[in-house]
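Below is one structure, written out as structure tokens, with a few remarks after it.
A single protein chain has been removed from this complex, and every other one stays in its place.
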Amino acid sequence: MLRLGVVGYGYWGPNIVRNFSSIPGASVHSVCDVDARALGMVKKNFPKIEITDDYDALVKSRRIDAVAVVTPVSTHYELAKKALLNGKHLFIEKPFTASSAQAEELIEIAERKKLTIMVDHTFLFTGAVNKIKELISDGLLGELYYFDSTRINLGLFQKDVNVVWDLAPHDLSIMNFLIDRPPVAIAATGISHFDDDIENVAYITVYFSGNMIAHFNISWLSPVKIRTTLIGGDKRMIVWNDLVSDEKIRIYDRGVDNGHADATPVHPAQMSYRSGDMWAPKVEECEALRREAEYFVDCIDNNRKPFNDGRTGLDVVRMIEATVKSLKMGGEVVYL
Amino acid sequence: MLRLGVVGYGYWGPNIVRNFSSIPGASVHSVCDVDARALGMVKKNFPKIEITDDYDALVKSRRIDAVAVVTPVSTHYELAKKALLNGKHLFIEKPFTASSAQAEELIEIAERKKLTIMVDHTFLFTGAVNKIKELISDGLLGELYYFDSTRINLGLFQKDVNVVWDLAPHDLSIMNFLIDRPPVAIAATGISHFDDDIENVAYITVYFSGNMIAHFNISWLSPVKIRTTLIGGDKRMIVWNDLVSDEKIRIYDRGVDNGHADATPVHPAQMSYRSGDMWAPKVEECEALRREAEYFVDCIDNNRKPFNDGRTGLDVVRMIEATVKSLKMGGEVVYL
Amino acid sequence: MLRLGVVGYGYWGPNIVRNFSSIPGASVHSVCDVDARALGMVKKNFPKIEITDDYDALVKSRRIDAVAVVTPVSTHYELAKKALLNGKHLFIEKPFTASSAQAEELIEIAERKKLTIMVDHTFLFTGAVNKIKELISDGLLGELYYFDSTRINLGLFQKDVNVVWDLAPHDLSIMNFLIDRPPVAIAATGISHFDDDIENVAYITVYFSGNMIAHFNISWLSPVKIRTTLIGGDKRMIVWNDLVSDEKIRIYDRGVDNGHADATPVHPAQMSYRSGDMWAPKVEECEALRREAEYFVDCIDNNRKPFNDGRTGLDVVRMIEATVKSLKMGGEVVYL
Partner (left out) sequence: MLRLGVVGYGYWGPNIVRNFSSIPGASVHSVCDVDARALGMVKKNFPKIEITDDYDALVKSRRIDAVAVVTPVSTHYELAKKALLNGKHLFIEKPFTASSAQAEELIEIAERKKLTIMVDHTFLFTGAVNKIKELISDGLLGELYYFDSTRINLGLFQKDVNVVWDLAPHDLSIMNFLIDRPPVAIAATGISHFDDDIENVAYITVYFSGNMIAHFNISWLSPVKIRTTLIGGDKRMIVWNDLVSDEKIRIYDRGVDNGHADATPVHPAQMSYRSGDMWAPKVEECEALRREAEYFVDCIDNNRKPFNDGRTGLDVVRMIEATVKSLKMGGEVVYL
């Protein structure tokens, strides 16, 4: 039985507690928060779970095997380090850390102490992302041409991090999970509309070696909510709309063939197009976080390295750092 | 009666001929093309219009007052220059020219010879764009925050120009028409997936002085067709979907107020949001090109300078040049 | 403090228990079910609530003021009658009873014993229905022409009642709530595709006195889920799509004017049409059942008759009876 201590009971913490409480092989032993009202909510909903505002005590407790860090990113490094140094496995919110140096240090400690780090990129456990992974692996899309995501809505402006730190971890982790080849460089633009110097709109281009590009349009300032990703390959193309309950993933048997053209300036030869059927495979519905919690328990029980480990989290942090650096320079290319 | 000579009878030429043939105060005298089949189509559909493959003769004819250049952009400069030097008014397809130097020279000739240049940015004559112009002018949106357009679909790969020269003139001319302040700099990224070194996907950021940004996502390689523009202001925001026949323009009474926050790292203060009604004003349906043709006749008859004159066309060409320059450098900022 | 006993803990019972447990002025004292597993779920989620399989004991307990009947409709009459005869107020699922005679008897008992009956037509407490009520009351639609609802999806075939008893109570109760004038007659058609003689598709027309008609298309056998209601008036028309989270209600400033025509067989004169703006008012989000639970407590505390009382429930049952009668005769008109 994996006994979990949870630090942070704000927006996401209740989901962590609920899921780890309901899966086999795990239990939530205690929850820590600095806010007494938050602890009151824990007491009300989970009477058997201990509450505390003393993180140092929690992290030293012998009755806890793993710590889930569910706090703002600025506090991740310190909280996670204490957990690891006290021999606790780590389940930590995305983004992993506030800098790649912090992430590297945590990874080093975990490896030395043979502890597991899992970074909570929840999307990687959804039915939709796994179905797309399967389609790409099966070669249905052919060689990949682009990955183009729009993740915009009104709201949840953060006060401590910009829209890149807030939203890009989703797209970057999904992209890294789906795309086999490594990104090479990033160019990003954006703007802060308010006096806080925190960008609330950003446009990110990721260059890959070879014939592929990625782009993210992220914003806290859109009147409508959009969560759409287009993935184009030379054989087929996908449109993934995460906001619909049915037909989230559409596969288009469409593409272009680079014809051998006898072009003239006046009548340039055209490419030829394929425009065939569309197909929306059934996507298994499940609570992604529950799957992930089960996977965390399984990795620790069987001493397996999770695919969403510290290095996966570090990759995302490095890309965010590069994005912010490029953004601050107005769009200049930053190599990874 | 304005007598028009048309050069180029490919994809768009028939629309030019049909509209100038059907409005009061204008007639199409002759059509020139190098392709005999194209001229055959003219003869069949418009038996009274003369056909020729001799542009020099057309441009010197005393029975022609104005020339419409409806050919690929690479030929614009030469054809337009001949028309102007022979004293003909000029109606010319977008983009105006293949370089800003060419545009400047044509403008100079037209001014010297007191001739009218109109660049055919047809979108500026649609009911939708004019309704948005009206809404912005009336202050409904308040101070503008962003202009974000997606113009993607599968196809019509060009052999002589990249996707920026092909699609961006639409968005740039609309943006310049709607937004009062001048753009300052451009950063663009993109890719050519095929062996022709012609970019078929591009992402363009336009910086403005002050608190505003624009972005265009343009592509020839999307499985689905999207023509959506979001325009955000501090009072209201617009979503313009040009592909629907009804409710093209939606105005959202939504926004964000920058609260004075007593933020803490653990519980950062949030902005406050307004989320009110949505309103879709009726948009007048009309054939934009017909309106534009009438306006061309009117400008010449009354010796008025069109708002979409050579300088408007030049502005767009300059921005395309900056875009392509930035794109070739991987995204570096290019000042206008 | 209103102390509630709940009978039935299947699909809807948990929502009843949760809501009456969380509002001020009420508490759930005990839950009765014949299924031990259901009672186990109660114990797990609400440790303080008593569980029992003895309804007679529950209904006689002095520590219970009101009974919520959340069981299949075939059992409503007997369970409700016992509750009323034992002096308990009644909160009962829709449809109220399996026949109008049963409903009349229950109403009679409640009136004699000065007890409150509330029939749980939850939709009447949603933000959407109340916004439409407000729009109609304010005269925005003018004189009403039609009410046309489609409520179809795949599934939840019932074994004891047909699709009319299952789905029509929603539409009928909403219609009766929104439309001021009384229905006059019903004509209905439908089919049972399986060997159980339980109709799974039905089409219902409701005639009103004067210039108005209603129609419901209900089905358990549609591949897609649709929940759309059109309400047309001589001034404006509404489209209510209950499946979208945003812009559920759209008000169209559209209509027709009955022109004085000099019609001829060859060129008949047309009506004239208005086709103006569309407007989607913000709809307040809330949990309808919570509102309804609060209203139940309020009605009992203040000795007020609920608008969704036994007579409201009886009206719906009478219309269902007429519908089924017409359906069995292939569509003949049945007067109410």
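Each chain carries a letter (A, B and C) given by its place in the written order, and its residues are counted from 1.
Here is the rule we use: a residue touches a chain if its C-beta (ideal position, glycine included) is under 8 Å from a C-beta of that chain, and two chains touch if they have at least 3 such contacts.
Keep in mind the model is a prediction, meaning the values are calculated, not measured.
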With the full complex in mind, choose from C:21, C:52, C:75 or C:99 the residue touching the hidden chain. C:75
Sole contact to the chain not displayed, among C:20, C:77, C:252 or C:296: C:252
Of C:164, C:201 or C:283, which residue touches the hidden chain? C:201
Touching residue (missing chain; options C:52, C:99 or C:222): C:222
Thinking of the whole complex, not just what is shown, which of A:139, A:182 or A:276 touches the missing chain? A:276
For chain C, which residues touch the unseen chain? 8, 10, 34-35, 71-72, 74-75, 145-146, 148, 150, 152, 154-160, 185, 187, 189-191, 193-196, 201, 203, 205, 207, 211-213, 215, 217, 219-224, 230, 232, 237-239, 252, 254-256, 258, 261, 263, 265-271, 273, 275, 326, 329-333
Determine and list the chain A residues touching the chain excluded from the picture. 246-247, 253, 275-282
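As a convention for this text, only the chains that are shown with their structure count from here on.
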Hey, which chain ends up farthest from chain C, C-alpha centres compared? B
Most contacts: which chain pair? A-B
Using the average of all C-alpha atoms in each chain as its centre, how far is it in Å between chain A and chain B? 38
Could you state the distance in Å from the CA-based centre of chain A to that of chain C? 42
Quick check on chain C: which residues sit in contact with 2+ other chains? 246
